[in-house]
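What you see is the complex with one protein chain gone and the rest in place.
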Amino acid sequence: MFARLRNSRGYRKFTRNRGAMVALGVIGAYTAIFILVWFFGVLTRADARERVLPRNTPGWLEKQSVEDRFNALTWYVESHLGSAIPSDLATRPDAQDALRRAALGERRIIDAPPERVLELWADLRAKHKETDDLFLDLEDAENEILDIRLIIADTTSSGGPEDEIASLREELAELEPEAAQLRAEFESSLAGAEAALTELMPMPKGWAGIVYGFRTFLGSNAIGQSISVHAFYSIKIAFQIGLVVATACVVIGTALGAAAGFFGGWIDALVMWLVSTLSSVPYLVLLAVLSFMFTGSQLFDNPVDRPELQLVKLYVAMGLTFWVGTARVIRGEVMKIRSLEYVQAATAIGFSRPYIVVRHIIPNTFHLMFINFSLLFIAAIKNEVILSFLGLGVSGQPSWGAMINDAKDDLTNYFFWTVGSASVLMFGLVLAFNIVSDALQDAFDPKHVA
Amino acid sequence: MWAFIVRKLLYNVPVYLGIIAILMLALRVNDPTYTFLGKNATKDQQDRLRTSMGLDDPFAVQYGRLLGKVFTLDFSEDSWAQPGRSVRAIMISAIPKSLSITIPTLIIATFVSIWIALVAAYFRGRPPDKTLMILAVLGMSISYLVYILFGQFFGAFLPDQPGGIGTPFAITGYEPWLLGEHADPWNWVTYCMLPVLIGVIVTIGYDTRFYRAVMVEETGKDYIVTAMAKGATKPKIMFVHMLKNAMIPIITRVMATLPFLITGSILVEVYFKIPGMGNELISAIKGNDFPVVQAFVAVFAAFFIVSVILTDVLYALVDPRVRLS
Partner (left out) sequence: MNVRIPSATRRVLTCIVVAAMACSAWLPSARAQDERKIVRIPMVTAGPGTLDPIMGSTQYDNRACSAVYDTLYQYKYLARPLQLTPSLAAEMPEVGEGGKVWRIKLKPGVFFIDDPCFSGGKGRELVAEDVVYSWKRIADPQYRFKSYWLIDGIIEGFDAFRDDQVKRVDAGQKFDYSAEVSGLRAVGKHELEIRLNEPNQQFLWKLAMFQLSVVPREAVETYGDAFNRRPIGTGPFVLRRPEDWQTGTRMTLHRNPNYREEYYPDEFEPGDEKLGLTEAAGKRVPLVDTIEFDFYVEAQPMWLEFQAGNLEFTTVPQHAFEEAFSRRTKELRRTYTAKGIREVKVPLLDFIFRAFNMEDPLLGGYTPEKKALRQAFNLAMDWHEMNEALYFGLCVEYDGPIPPGLDGHPKGEDRRVEHSTRGPNFDLARQKLREAGYTIGADGKVQNFPPIEFYTSTGGESQRIVELLQRNLEEVGIRLNPRYLDFAPLMQAVDNRKAPMFSFAWGSDYPDGENNLALFYGPNESPGANHSNYKSPEYDRLYEQIRTMPPGPERTAIYEQMRDLLIEDAPFCGSLARTRVYLIQPWLKNFKPTEDFYTYIKYVDVDLSDARRAK
């Protein structure tokens, strides 16, 4: 069956399309990640939940402002280590266990005797305190400068006395170098404190370092979880929905479409009635009804124990409505094939009608099935994102829609990493499928109008 | 011709009956009064609500009643979640809002994408065509959601920040054009423009590809050869002869989007807080507002069927061969 496809002209044309080959490679990469996550459990939901960084840490390449760095350091010292390092560390029998639990992902507290750890910890706290004092001084100084600038601007615009402005400017000229001096001191003190932190919690090396690098290279979300783990884990959800919906729709659509096209008569009338009816139901309404039916069900709404079954409502809603397009296309094609000589010949020889459909007709619609599969795959992924965003789809497990929904407000803080990572990964997958389905169409069905 | 119209109508009647039956059943899987009132409701209240919607009647009676309402457009029953407002009032206030987003979107998107498609078809196979088509595919691959988020961010939020260049777009919301307290055409424009622009950008990728394919198919037709033989210039052939003939698929495509003019774009309406049909439908679903959901769904399906029939009829007018098949 596939041999015929491979020898066809369309196949050769398709394989010569370089863009499509690259896109196939991209899809292959996504598939590999999907299999790694889904089958081998390389990334788990526990990984996604784990805290690896302070909140909203930007990813790779973006330089943090000094204030953000200071806030992150404060978080390490006051919130994280402050509660993770027990005060009675030196006398505890399970000191090493306690320290192990203070790890952030692969980044652990230095493997040293408790006395050494406490020493480093005290050093870090002292340095942080010093930095903190400098920060407060600096903020005061800079606010003062801003205030004076404002007064100057006000007085100038209201035509205030020149000499007053001049004296203010003088004051400003005095304050500015002082503030600059303070800033330099603050920055060096901050660098020192950060070094002390690295000493206490060294960056992991070797394999652990690579893993930690992967988990931190896209930064962290509002509760310090790894964005990269979320974004890559979401590929699994996208593929699950894409594969199930596309496969189901292609199978149902082909079966019903072929039956309608080949047998005609009441079967055709019934299938076309179903097609028209289902395509006139707003599928969002269908989905709302379904999600209403499934809400709170132990089986279908249990993201802790049965995350897969949570997707069933999406499968059903999309599955019910998306197959109609495939059925229409296949029906048209089958009607065309039905009148071709070789089918008539097969009928004349006396092959049974179901045999003809399976043996002679459906294989000739393979190209359409492939094209429809990739179009449906895209549609399913895009809709999942929108539905999860509207709160009707996936919850309690990472998905691109949930990520975007969760982080959309961070945009106004100029924090793009969560929304950006989800968007880019989704864009790559959808683009690859778009290119492949275009190339398939070009190769196998060139006369088709979009 | 009339026979054709009647045939089409007759064919679509069972379709509509089926839709209504499926939706009515789906909405009755869980008792809507219970869902709305919760378990603390008194029996009396539930009964009152149930009788007010006639939910105690046999299904066939309810079915007939709803059909009657759709045909007479008489949705005078009150919404449950917003007592005192009839479903009709909600529709009347929501439809213009959806239309003021969807109609400009449709018009602008269609015009712009036809022009881009013409340009692409004119340069068929050459770099401008290829660039445009790559852009179209790229544009299609970005999620609607991302367009909306970044559209609002770069279109309205960033320029409005201190030191920004300022923006004519309102960030969210809606003001009416003609009637009401805040009516002001210019205001209306500022509220609608950003959603419209985002809608245009989203649809333009799909439309351009479609129209280009239509144009490219037309170039192979005999009349083009004839026109060329007569010595017409290439631009003239493209923009005059071809465009006229390409109108058929263009109209079909535009007609196919008509029912969605009424539902509005749910995502845009929800995000930009435009109280159109889509937004009302979502909040009705979330508020378990049964009368509104049922009426909206029935009306939407009716619009869908009517526009399908209209498309077929128009098609038959344009191309008499269709009538015979």
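By written order: A and B. Residues from 1 in each chain.
The definition used in the following text is that contacts are C-beta pairs under 8 Å (C-beta built on N, C-alpha and C of every residue); 3 or more make two chains touch, one makes a residue touch a chain.
Computed from a prediction, not measured in an experiment: that's the story for all the values here.
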Completion exercise
Answer for the absent chain's shown contacts is A, B
Problem - Residue touching the undisplayed chain, where the options are B:Leu99, B:Val137, B:Ile224 or B:Ile251 - result: B:Ile251
Fill in the blank from the handout: Across B:Pro58, B:Gly84 or B:Gly231, the one contacting the chain not displayed is B:Gly84
Problem - Hidden partner chain, touching residue among A:Phe14, A:Phe70, A:Trp121 or A:Tyr233 - result: A:Phe70
Handout entry: Residue of B:Gln62, B:Thr219, B:Thr257 or B:Ser283 touching the missing chain in the full complex
Key = B:Ser283
Problem - Absent chain, residues of subunit B that touch it - result: 38-42, 44-45, 78, 81-85, 93, 104, 107-108, 111, 156-157, 160-162, 166-175, 180-182, 184, 186-187, 189-190, 193, 240, 243-245, 247-248, 251, 270-271, 273, 275, 279-280, 283, 286, 314, 317-318
Problem - Touch list for subunit A against the chain that is not drawn - result: 49-51, 55-56, 67, 70-71, 74-75, 79, 83, 86, 97, 101, 132, 135-136, 139, 143, 146-147, 150, 222-225, 295-296, 301-305, 391, 395-396, 402, 405-406, 408-410, 412-413
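Here, only the chains that are shown with their structure count from here on.
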Completion exercise
subunit A to subunit B, mean C-alpha position gap in Å, rounds to 29
Problem - subunit A - residues contacting subunit B, complex - result: 273, 276-277, 280-282, 284-286, 288-289, 292-293, 382, 385-386, 389-390, 401, 404, 408, 411-412, 419, 423, 426-427, 430-431, 434-435, 438, 447-450
Handout entry: Touching residues (chain side subunit B, partner subunit A) in the complex
Key = 12, 14-16, 18-19, 22-23, 26-27, 29-30, 35, 137-138, 140-146, 149-150, 153, 157, 206, 209-210, 213-214, 217, 249, 263, 266-267, 270, 281-282, 285, 293, 297, 300-301, 304-305, 308
